[in-house]
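Every protein chain except one is present and positioned as in the full complex.
Think of it as A, B and C in the order they're written, each chain with its own count starting at 1.
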Amino acid sequence: MSDVLHAPTLDIEKIRADFPILGQLVHNKKLVFLDSAASAQKPRVVIDAMVNAMETQYANVHRGLHWMSERTSDAYEGARDKVAALLNARDRSEIIFTRNATESLNLVAHSFGRTHIKPGQAVLISQMEHHANIVPWHMLRDAHGITLRIARITDAGEIDMDDVEAKLADGNVALLSITHMSNVLGTYTPAARLAALAHRYGAKILLDGSQAVVHRAVDVQALDADFYVFSGHKLYGPSGIGVLWARREILDSMPPFMGGGDMIDRVSYERSTWAKPPFRFEAGTPAILEAIGLGAAIDYVSAIGFDAIAAHERDLTEHGIAVLSAIEGLHILGAAQDRGGVISFTLDGVHAHDVATLLDKQGIAVRAGHHCAEPLMGRLGVDSTARASFALYTTRGEIDALAAGLRRVKQVFG
Amino acid sequence: MSDVLHAPTLDIEKIRADFPILGQLVHNKKLVFLDSAASAQKPRVVIDAMVNAMETQYANVHRGLHWMSERTSDAYEGARDKVAALLNARDRSEIIFTRNATESLNLVAHSFGRTHIKPGQAVLISQMEHHANIVPWHMLRDAHGITLRIARITDAGEIDMDDVEAKLADGNVALLSITHMSNVLGTYTPAARLAALAHRYGAKILLDGSQAVVHRAVDVQALDADFYVFSGHKLYGPSGIGVLWARREILDSMPPFMGGGDMIDRVSYERSTWAKPPFRFEAGTPAILEAIGLGAAIDYVSAIGFDAIAAHERDLTEHGIAVLSAIEGLHILGAAQDRGGVISFTLDGVHAHDVATLLDKQGIAVRAGHHCAEPLMGRLGVDSTARASFALYTTRGEIDALAAGLRRVKQVFG
Amino acid sequence: MSDNIADLYQSLIMERTKAPHHAGRLSAFDGDAEGDNPMCGDRTHLWIRRAGGKLAAIAHETRGCAITTAASDLMGDAVLGKTEAEIYALADAFESLISTGTAPATPDLADLRALGGVHEYRSRHRCATLPWQALRAALKDQSHG
Partner (left out) sequence: MSDNIADLYQSLIMERTKAPHHAGRLSAFDGDAEGDNPMCGDRTHLWIRRAGGKLAAIAHETRGCAITTAASDLMGDAVLGKTEAEIYALADAFESLISTGTAPATPDLADLRALGGVHEYRSRHRCATLPWQALRAALKDQSHG
């Protein structure tokens, strides 16, 4: 493998040394982990931050008057500041911690959906959404009588902006809820243009940034977004923590999603009154250690810098498209102009599951299936795809290994 | 301090060595952590299990065909088996992972509440519930038109069984949702008798085991419970993970709470169909590392054994009641026959906040406030209390240090 | 291949995937059923016909991975001419081979053992057992009685 570094400012060997798992063997082969879009590996600093909290500074947050609780609260609330800075939120109170992007979307569907979207009004999504941005709207539709509209994508896998506009045109769409980067096609959507379009027709916009936030700097104010969601575990943080950002004035107008400790102002046997955001939306003991871990992950990527990360991943993606396209019988899905480090493909005569199993035998981890985007599979005319996805620790050499691995898969099926 | 061991089978010094944080200094004093009922400290094995997963075996679960994902899925599902064994559940599919007890309660209120409790039917709780078992029912009442009944407690802080029966008698209560152990008074409720009573009048029973599960063996089948909830972070596990257990036939009849990946069978643009329990209730990437940590915590307490744990904590509680009662002007709240390791108290002329701050200065961590049980404070005729709570790593010596610390508090206010 | 990355894909499996013996439909049948795995889109449709208390004919249309296709086809070999009781015994034994890695000495799994390697890939178990689930359903199918 040649680990030539093409993004000048990113010292890939140094970065790889930060991720303990990357040295592991799988089936006696060196691990080539190309499944980071499902969940990324964790750098030493994230592991250490969590261990350090558990070993030296842990107690429940917010409600304690003692030193351990105050320090843990500082660390937890400090993580909120880091997320606010990451997204360039106007105010830290706009950051709500959830379990994952899925919960963030459900929170919006439940709380905003039942109070700000009238029965008969519509939510507009696209054909390339993850189930997390489809199923909550089905549930809201069935419980609350909204309608769901689906904006088309082009054959290149880009949002059909004319169709978005056509579906917003009657002014009956309350929310455009759309991915910022497709987890299947890698497409970055034109978020700022979508926001302007939505606002022109009186709709709010939610961006599912689960993939997008990993690869590039996100500025919710510059995008003029209303809601933004992502998961910590894809951003090199731990599982169990996700983020919902929303404009403060929208949050102020939303009722709580769950009830319990910490989200109330007062409780009597007869009634409860709600705390202000963000606490109104964080019922019970939060994912304290996980927020701390996510904070460390944000520090980590920020220190490297999204310019360097984006440049590195652009290079990997170009290289990946080049070497995979060269394999006969291999078809890459989607050809968006603006794309992140995710490549889905099919291989003639070999089912994606067999591709994944045979690559795994060579130590190469890719994902195969519908990638929680079953309707998109139908749109693309496939049952499933194999998907290689790249992170800041991925090397050109690993992509070359994937290409070599795929040639061996073809031999087996030859 | 004298760390005399009174529960014969528990080697307290060995146990304390398992918890790295217990060696910390606070304000240059040795930490005396008496706030475990809010959140417990973590043993080395829990920390190691999470670190080991992040360093050697991590990927997203369920959806991957590669080695890392299969091993992570094994570990995650293995944790489910451990929880099932801990509660003696009939089947592993009855265990649902949530963020915390609060989410478990909200899941039941939302999913069971809106489909199995008819408007006009009642939920019965008690006067000594945590906000987590009050606020979700207020929200369900306001959204869905149920009513809420409150069973009285006696002045000793025990459930008034006659009042429970009186409030069940008209057969209009769909669910008795009640604590298994009070986080303020320490009272263990007679769960099996409450279950029999509820069932006699056609109600289901939910037990809030957030505190109870920490101190004694729980057998949901022997109790004949319908729902049981708890949080991992109080059981020496990480934050970010909670449990809902419910009978499989009840779960089968419940719609999902949140929608997204992993909880579906099929998704098209038009509709979604649900997976079977437990997956139906676990939308999106779960708290993988946290489930693994909780599994390690369960192994840890199981190896020590609940007989030894319960005996040790009984001893601590008796000792605590004895030494605290001897302090003039100190009043212990509640005098239940059957109680766990939680003692709430007031000190004449000193507000609970001042007690907590002055103890903290001596390295002693207790909680002060309403303990997320504001209505109970009214019932007890106090604004707030101080609370000392004990864990398996607590020593008699620490309780003696608390008593000495309180005497110094009295001097300051003398 | 030198390092046996293809252990799982024994030649018998590859042969049957590329050229299944039992592919197609039966025009006359007394049971049929479909099995599918939404996670990857694997799908198999089975048709069966009984005669004299034995399985006299079987055909399948399978769209899926190599494991599912070969499993459907090798199942065809294994069950032809068997009684229902014998078929259920085979199904049990095969499912045990996949889920535990071992199967009892009887009934004789014969060529089905070629699929034994699937055991090591828990996420692929369903690929191998899907046809057998469909067969159980087809045996219970009353609609063409």
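Here, contacts are C-beta pairs under 8 Å (C-beta built on N, C-alpha and C of every residue); 3 or more make two chains touch, one makes a residue touch a chain.
Predicted, not measured: the structure shown is a model, and the values here were computed from it.
Taking every chain of the complex into account, the absent chain touches A, B. Across B:His116, B:His331 or B:Arg408, the residue that sits in touch with the chain not pictured is B:Arg408.
Note on the undisplayed chain: of the listed residues B:Arg16, B:Arg248, B:His351 or B:Arg379, the one touching it is B:His351.
Touching residues on subunit B toward the chain that is not drawn are 350-354, 357-358, 361-362, 368-370, 374, 377, 383-384, 408, 411-413. Within the entire complex, the positions of subunit A that touch the omitted partner chain are 63-65, 69-70, 73-74, 264-266.
Everything that follows uses one rule, which is that only the chains that are shown with their structure count from here on.
Chains making contact with subunit A as well as with subunit B: C. Of all chains shown, A has the CA centroid lying nearest to the centroid of every protein CA atom. By number of C-beta pairs in contact, A-C leads over the other of A-C and B-C.
Averaged C-alpha coordinates give centres for subunit A and subunit B that are 31 Å from one another. Look at where the CA atoms of subunit A average out and do the same for subunit C: the two points lie 39 Å apart. Spacing of subunit B relative to subunit C, judged by their CA centroids, is 48 angstrom.
Multi-chain contact residues of subunit C, defined as those touching 2 or more other chains: 38-39, 121, 124. Shared interface positions of subunit A, i.e. residues touching 2 or more other chains, are given as 353, 357, 368-369, 374.
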